[in-house]
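Handing you a structure now.
== chain A ==
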Amino acid sequence: QEQYIPLPSYRVGPYAAGGSGFYGGAIDYFNLVNANGGINGVKIKWEECETEYNASRGVECYERMKAKNGGAALVDPLSTGIAYGILDRVATDKIPMTTLGYGRSDAANGKVFPYVFPLITSYWNQAAAMVAYLGSQNGGVEKLKGKKIVHLYHDSAFGKEPMPVLDAEAAKYGFELIKIPVAHPGNEQQSQWLQIRQAKPDYVILWGWGVMNAVALKTAQRNGFPREKILGVWWAGSEEDTIPAGDAAKGYTTMTFNTPGNYPVLDDIRKKVYDAGRGNLDDKGRIGSVYHMRGVTAAILWTEAIRKAQEKFGKGKVMTGEQVRWGFENLNVDDARQKALGALGMFPPVKTSCDDHEGSGAVKVQQWTGSKWVPITPNWVTGDKALTRRLLEESSAKYATEKNIKPACAS
Partner candidate 1 sequence: MDISFFFEVLIGGLLAGVMYALVALGFVLIYKASGVFNFAQGAMVFFAASTCVGIVAKFGVSLWVAVPLTMAAMVLLGLATEKIVLRPLVNQPEITLFMATIGLTFFIEGLAQLIWGSEVRRLEIGIEDVPIQFLLDQFNIAVSQFDVASAGICAVLVTALALFFSKTKIGRALRAVADDHQAALAVGIPLQQIWGIVWAVAGFVALVAGMLWGARNGVQFALTFVALKALPVLILGGFTSVPGAILGGLIIGASEKLAEVYIGPMVGGGIEGWFPYVLALLFLLVRPEGLFGEKIIRRI
Partner candidate 2 sequence: MEVIYDHVILVLKGVSLQVPQGKIVALLGANGAGKSTTMKSISTLLRGERGDVTKGSVEFKGERVDQLTPNELVKRGLSQVMEGRHCFGHLTVEENLLTGAYTRSLSRADLKEALEKVYHYFPRLKERRNSQAGYTSGGEQQMCAIGRSLMAKPSMILLDEPSMGLAPQIVEEIFEIVKDLNSKENVSFLVAEQNTMVALRYADFGYILENGRVVMEGAAQDLATNEDVKEFYLGVSGAERKSFRDMKFYRRRKRWLA
Partner candidate 3 sequence: MHGNRNIGDVILDLRNICLSFGGVKALTDISFNVREHEIRAIIGPNGAGKSSMLNVINGVYRPQEGEIIYRGQQRRGMDTYAAAKSGIARTFQNIALFKGMSVLDNIMTGRNLKMQTNFLLQALYWGAAQKEEIAHRKKVEEIIDFLEIQAIRKTPVSRLPYGLQKRVELGRALAAEPEILLLDEPMAGMNVEEKQDMCRFILDVNDQFGTTIVLIEHDMGVVMDISDRVVVLDYGKKIGDGTPDEVRSNQDVINAYLGVAH
């Protein structure tokens, strides 16, 4: 009796470091769950498929793996391109897809996207939270009036995603938003940072991905821009982004949906998984690193959804994708549950519903000390959720008309 979870992972190519950390974390947690006897006795079985972060190969992996071993319980490709490629398919196949902190922000609307779960937080909420945080640094969002904020972004769907939110917030709070794109892959940014140097902004939002982040920090340093004033997106806030930048990264702040630190669950993983020789990471030192913790977080939410589904559809049974979907839609991982899992405070409490597939929208800000990340906001930060909700409704409605979907909650 095994619950099957396919992992369309990527461990080669430019984003390999992220892929190996994330999927490594997830697998470590699976191993821990299995070592503890599974989910009510149901063990987790997983299988990996190399996608190389490539949409077409990702789709193939998904299609190949989805029906194996009695059918996939869920899927998470950790790639926006692949997520788009299988967006329609998951609904047809009735397999829930989670996209933690990436993918379509408007998929939080469960009426239009019943099978997609941008759990914890989406790009739009992140952008809103960024503005809120920057406001709080100045003593309130109103104080942002007249400030200059640069949105330095990866020139792609990813980097453009938050713009509606940032534009709206800029209009609302009266700060000046300067958008500066960086062409993929972003390994040269002198001109952008010279523009920034000339504009003399108060803050730079770094909406980067891959090599672009380290280069941004390096280039900021060589142009004398203080890193404390750079606020990165969570895909720009891992060790992989700061270590190559060396000293240039010191003081740099980013958003995150994990609180850096150590947790009992990580100790458990060290003890029960790594000491038993089943750890997935080559380098034990990466346990608890940003990507790893994100993988653990994802795996916790996945298993919690399965557990939730079992509560409704039968404990100790293998759940179908449809049943797991229900679990995802009725998640409630509050402080108490987190504590029981040994992950209190590791990520914000998550409570989902049909209307809200995101379940939280809260983030923290962390800072790089030169050797590790430390949280610098004691509490979870959220932005203007009314605004993001409005955008979400509009955007998902458009998708629904394009696709002829009648928005409704699944039973």
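The candidates came about this way: all candidates are chains of the complex that A comes from, given by their letters.
Keep in mind that, in the parts below, contacts are C-beta pairs under 8 Å (C-beta built on N, C-alpha and C of every residue); 3 or more make two chains touch, one makes a residue touch a chain; residues count from 1.
As the structure is a prediction and not an experimental result, all values here were calculated from the model.
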Candidate from this complex that touches chain A, chosen among 1, 2 or 3: 1
Residues of chain A touching candidate 1 in the complex: 11-17, 20, 155, 179-185, 187-188, 190-192, 194-195, 197-198, 210-211, 214-215, 218, 221-224, 239-241, 243-246, 248, 282-283, 286
